[in-house]
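All protein chains but one are shown in place.
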Amino acid sequence: MSDVTPAIKKRKLNTSESIYLVEVLKGMAITMGHVIKNIIGELKGQSTFDTMEYPEVRKPVNDRFKGAHRLTTRPDGKYKCVACMCCSTACPAKCISIVAGEDADDPIEKFPVRFDIDMLRCIYCGFCVEACPKDAIRMDTRIYEINAFSRQDMIHTRDYMRDLMAGDKPEAEQWYRENPQHSPEGFLGEVPPVIP
Amino acid sequence: MSETMLTVILALVKCVFSLAFVMQIVPLLIWAERKGAAYIQDRPGPNRAHILGVRAGGLIHTLPDVFKLITKEDVVPSHVFRPLWALAPIISMSVALVTFSVVPWGDQILIPAEIAEKYLGTTGPLAVNLQVADIDGGLLYVLAMTSLGVYGIMLAGWSSNNKFSLIGGLRSAAQMVSYELAMGMGVVAMFMTYGTTRLDTIMQIQSESILNWGVLLSPPVGLVAFILFWVSAFAECNRNPFDLPEGEAELVAGYHTEYSSLRFALFFMAEYANMVVASSVTATLFFGGYNIPFVNGAMLREHIDLVLIAIGVGGGVFFLFAASIAFGRRKDPFYAAMEAFKGPRPNKLAPVGGLNGLLYRALHDDTLRQHEWKIFTAIWAGAAAAHFGLIGLGAMNIASGMPLLTEIIVFVTQLNAFVVKVLFGCWMFIWVRWTLPRFRYDQLMDLGWKYMLPIGLVNILLAAVWLLIDANTMRLYAAIP
Amino acid sequence: MSHDQKSIHLRDMHGLTVQGPVEWTEEEKAEIAAIVAKYPTQRSAIMPVLWKAQRKWGWLQFEVLKLVAATLSLKPSEVMEVATFYTMFKKEPTGKYLIQACHTLSCALLGADRVIRHIETKLQLDEHGNSPDGKFTLMRVECLAACGSGPMMQINDDFYELLTEQKVDEILDAMAADRPLPVPRPEVDQWTYTPVS
Partner (left out) sequence: MPLVKVNGIAVEVPPGTNMIEAAKKVGVEIPHYCYHPHLSVAGNCRMCLVDVEAGGRGPDIACNMAATEGLAIRTDTPKVTQMRKSVMEFLLVNHPLDCPICDQSGECRLQDYYMEYGQHDSRLADAKMGKGKRQDIGDQIVLDAERCVQCSRCVRFSDEVTGTGELRLFNRSNQTQIGIFPGVRLSHQYQGNLADICPVGALTLKDFRFKKRVWWLKESESVCGGCATGCNILVHHQENEVYRFTPRRNDEVNKSWICDQGRLSYKDVTSLKRLTGAKVDGQRAELPEAANAAALLLKGAKVGVVFGAKATTEANWAAVKLVRARLPNARAYVIEGNDPDAFTYQDEILVDSDKTPNRFGAALTASQLGSVGDAEALKAALASGEVDALLVLHDDVVGRLGVATPKALVYVGTFKNATSSAAAVVLPAAHYIEQPGTWINRQGRVQRLRKTVAPAGDSVADYAAVDAIGRAFGGAVIPEMPAAIFQELAAGVKALNGLTLKGLGHGGQLITLFAPSPGVDQPGQAAPAK
């Protein structure tokens, strides 16, 4: 009869086990061992804990870890993003919405008036980063606690994503500064008359 | 000052002291429970709350806890039977506190005649018993009071008008009734052996020699009685592995499901107060109470200079050792870990937040934990200095002949011995709780009725046999005034 | 330095205008009519009329192009198309002496760079190739078909060949002082391109 669950055979306790006290004391020795080990560790200043003291100490994530998105800027502080919408086209979750605008004072005419990512929809696939021709969006922040008190706040806006990493200077920007001939402006040459 | 007045004042002072004793240990136990659990489970435990950067190893956490429990809304569910529901936590707490009144926490303090006559208006020296209620049936009183504790839990469970609470209460009642018996058996064996139920007399008997300590009396009667008593104490206090009234998984919370705010706090504190009382009674019955092994009160009084030297050197070394460790810990492993994290860090996370953090920042510019360890270094070094200073002062005073000071030093020393025993007992509670799993109801009943009760009965028989054959025991009987 | 041909709007931004009123005199109109008459369509007369305009005003400002277009009943853009195609139509004012120095292979091998640098330092030319007094303008140009006698340069309409630093000094000094110029190409036979002994 295959549908009968075989009975679980209990192991017979030996004498010392059947008087609970010995086993209890054994268990208590184990736990006390942990206590002593941890106290000594604390006194010696070498933490023996398995836990991490989270917000201050973070689990070091891999360099390829895909954290919250950020928008990079050019040396003059403007967005590198030119609202080409490659990212929103590539996005499988359709969570990026961009509204393009025209910057009349800039040789790079197009810029994002709005650039919103709905982080509730985002699946962190990183296709947007792959798709971006301008290195304007990156997921290298290593920020993994993306949370808010409202759905509205879970939509990361343009300026938020720019300021997410304020103070941090990625290598590429440094590189552009040192190699201005390769910067996007280098190709454009003469500034033309501007559309009123 | 009349004799009556003096008695009343002394009684009041002792009451306050005993209440304070229990209530001061409770927060310490809560901390010990959390930290002990954490260390057993290889984690740091509470370490966030701080006052200007000092966290005192998580001790500060109790303060916000208390504040939270006091300021929380007192929710009274509409379906409870209000009078009993309100009474239940009070019963629980008060019973735990009242039980402590018969436990002696020290030898007598003998106030010399000249001081007593001058300030207290007595004729001759005054001997103060360090015990609130010096009653004949001390042990029976303990049994009586602890069995009252079940009412708190039972009434809470019943009056909550909630099936989970009711089941919790029922379990508690059943368990208490079963283990009350085993405990009683253990105690009967002990007072047969001691020949008295007066706790101060029992203490006097134990003072004579370490061989007179309850646990060693009439082997194995004392030991078996201790085990019976101690196991029953776990059940009486509703502590793991016998904490059936509180089943998180199956009973939501158990008998206190409907309680919040300070009413819940009373249950919570009652549990720890019970632990203190149970430990105190155990120490008194089986481990010589306030006695230091091999050294009784008379010896302490006789060699007060040696005692001072021992305390001075031992305490000083301890404090200096603590200071040196604190000094060495100014560079915390925590910071090594923090620096090891080589990623960008969002601005929104600051190491210190809130008003407390702002204050701290206004005062200091080093990191929080470095600051804390600096303070610890200062505290421990200061304690060492104060310790040496006080001991020196005491020595000078004794040299100039101050018997009252001798009495006080003896009292403090014995009290310390008592506290150490009590705390160890409490630690046993915690230790066991985080080691063993909870018993099933039927296992609990099996253990109580099928094993512990027969063993208790046999133990009584054994005690009786010892009474008949052991001259030493007879000598003890003779010593009773 | 050559004309900056990066953007056709650049010259407009200089805000430069030609001297005098932009209109034909009656005689000129008659001459233009004669030129136009030589061709089957009016459009074919663009080049001669542009030449005429360039001689008259020195360079071809937008207004001049418009006048030419109106004269030939064409669209201004059609005239401009032709004017910008040919480099010898000047779209920017130049000095009295326009020096066009060849820097193509033959001349370059024979030391054109040295000569051009010499001219630049001697005349203290600015980035547009103009001398401070506005008298000279230097352009580097491609081959002007005098490869046999390089290095060479063309000043206005005349070729100066087999140049050396001394010879350049001699020519430029004469021009600067408004003295009669050396004979343009005395060294070479005009037709056989063989040096005159």
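In this document, chain identifiers A, B and C correspond to the written order of the chains, with residue numbering beginning at 1 in each.
Keep this in mind: a residue touches a chain if its C-beta (ideal position, glycine included) is under 8 Å from a C-beta of that chain, and two chains touch if they have at least 3 such contacts.
Please read all numbers here as calculations on a predicted model, not as lab measurements.
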*Quick one: jot down which shown chains the absent chain touches.*
A, C
*Among A:M28, A:C84 or A:I146, choose the residue that contacts the chain missing from this document, as touch is defined above.*
A:C84
*Chain not shown, touching residues in subunit C*: 5-9, 12, 62, 65-66, 75-78, 80-81, 84-85, 87
_Residues from subunit A at the interface with the omitted partner, ascending_ = 82-86, 89, 100-102, 107-110, 133-134, 181, 186-190, 192-196
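We take it that only the chains that are shown with their structure count from here on.
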*Relative to the centroid of every protein C-alpha atom displayed, which chain's own C-alpha centroid is closest?*
A
*Most remote chain relative to subunit A, going by C-alpha centroids?*
C
*Which whole number of Å gives the spacing of the CA centres of subunit B and subunit C?*
110
*When the C-alpha atoms of subunit A and subunit C are each averaged to a single point, how far apart are the two points in Å?*
65
*Of all the residues in subunit C, which ones touch at least 2 other chains?*
none
_Contact footprint of subunit A on subunit B as seen in their complex_ = 36, 39-44, 47, 227, 325, 328-329, 331-334, 337-338, 340-347, 349, 351, 431-432, 434-436
*Complex interface listing, subunit A residues touching subunit B*: 21, 24, 27-28, 30-32, 34-35, 38-39, 43, 45-53, 55-58, 60-61, 141-143, 164-168
